[in-house]
Every structure is written in structure tokens, then in C-alpha cells.
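One protein chain omitted, others in place.
Now for subunit A:
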């Protein structure tokens, strides 16, 4: 039984770990907040004092802000739609008993382990290059003019690249969920004369809803921050500048730490709004 003394001793011993953890989380956040209220231009003599909310106003009223928010949401929504639809289909397919099941599953999951920079480079140079890319050869084989993907259809191309990476994740989660589906239920429905489509919509999909919300939540949090794919392929040109890319440009290319930090705070707010929104849906789903 813990005495008063032993409890405070325990607290004292835990203190370093707690302080370290708190510091690890709070210091960067506080610094971002601190810088966001200052005029900080490293190339013009550094920190030049307080500016109040100027950086915040400037960031939001800049002509690049709303297009960047829209691009971010379009990319996130596009990737989510593709990964969930194809994730469900792939999960059902992979659930079927087949020859070489283990190897097929590993192959399907493999793209998730490719680093974002690498996969973006591979897509850019091997597939989407308008003169030497695989797609260009394919297009020419069928007599069409090759498309310069990364300039003419930049946002869809990035959605494609990111979806390719995240599809395995969705598939993996959904496959695990589908394996817990009671096969007797499906057989019973089949015997009662339900069509495959009806069985899918009335039994499989409702069963998967919880897994789908998990995929939705986790992916959204990661997708809001995608950066490497854009940096490598278009460098933010052709309307692919997301909020995180805009912040990068403000801090590193324009060398305006204050303005970039204000953007960082907005990004935190946006991520939280999206997260709260999603949590509500998840919460509702997990209750039933």
C-alpha cells in the first residue's frame, strides 16, 4: 500500500520523463506560436520584433491561401475515394481462396513500404514522362498523342501517385475486417435467394463500415500533410500547391519564418477541424 511519502517519491521519479515528454511536445508548438507573432526574416537581419496578428491576416488574405486549401481538400478527398472504393474491391478479391495467396497479398501490400520520395520519382520518370515514360509508349502504341501528365493533369496525377501508395493500407485493414465476416450469414442469404449485389450492400458493406471509418480517419490525418510527392513531381506548380507546400514556400523559399509559422498554426487548426469532424462520424459508427 502506497504511503503519502512513497507516492510523492514516485511522482518525483516520474517527473523527468513527464517533463521531457511535455517539453518534446510543447517546445516546437510554443516556438511556432512565438514566431508567428514576430517579423522574422533571416535574410534581412533576423528577428525584428512583434507584429501582432499581421502574419495571420497576411497569410489568410494572400491570393495563394484559398487555392491551397482547396487543393489540399481535393487531393485528400480524391485519394480517400479511390483508396476506399478499390480497397473494398481488392479486399473482397484477396479474401477469395486462390493459388499463391500469400505472395499475391505481399505484392499488393508492397507499395506501402516504398518511400514517398522514391515512389514519386518512379512515377514521374518511369510512368508519366511524356517522351520516355511507359504511359507515353502505351499512348503512342494506340496511336494517341502522349499526355504530359504532370503539367496537363497535375492534380489527378498526384492523386494517382498518392492513392497507389495508400491503397495497400486501406486494403490491409479492410481485408482483416472482411475475414471476420461470418460466412454462414452469407450462405444463408445466398440460400434465401439474395443476389451477389444485394449480399454486398446489405451484409458485407455494413460489416465493413467500422473499418472504413478507421481508414478514413487515419488516412486523412496523414494525407493532410503530403509533401514529398508534390516536391518531387511538380514543385507546387500547375495548381498542386497544398497548404503544407505553401508553408514550405513561405519559410524556405521566401525566407519568412513569421509568415510561415502563422501558416503552420492555420494548418494545425485545419487538421483539428477535420479531425473533430471525423471523430464525430467515427464515434457514431462505433456506438452502433
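Note that a residue touches a chain if its C-beta (ideal position, glycine included) is under 8 Å from a C-beta of that chain, and two chains touch if they have at least 3 such contacts; residues count from 1.
Just so we're on the same page, contacts and distances are computed from a predicted model.
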| item | value |
| --- | --- |
| Protein that the absent chain corresponds to, by UniProt name, given "NADH-quinone oxidoreductase subunit C", "Threonine/serine exporter family protein", "Light-independent protochlorophyllide reductase subunit B" or "Sugar ABC transporter substrate-binding protein" | "Sugar ABC transporter substrate-binding protein" |
| Residue touching the undisplayed chain, where the options are A:89, A:237 or A:281 | A:237 |
| Touch with the omitted chain, as defined above, among A:151, A:179, A:209 or A:272 | A:151 |
| Hidden partner interface residues of subunit A, rising order | 39, 41-46, 58, 62-64, 130-131, 145-146, 148, 150-152, 234-239, 241, 249-250, 252-256, 259 |
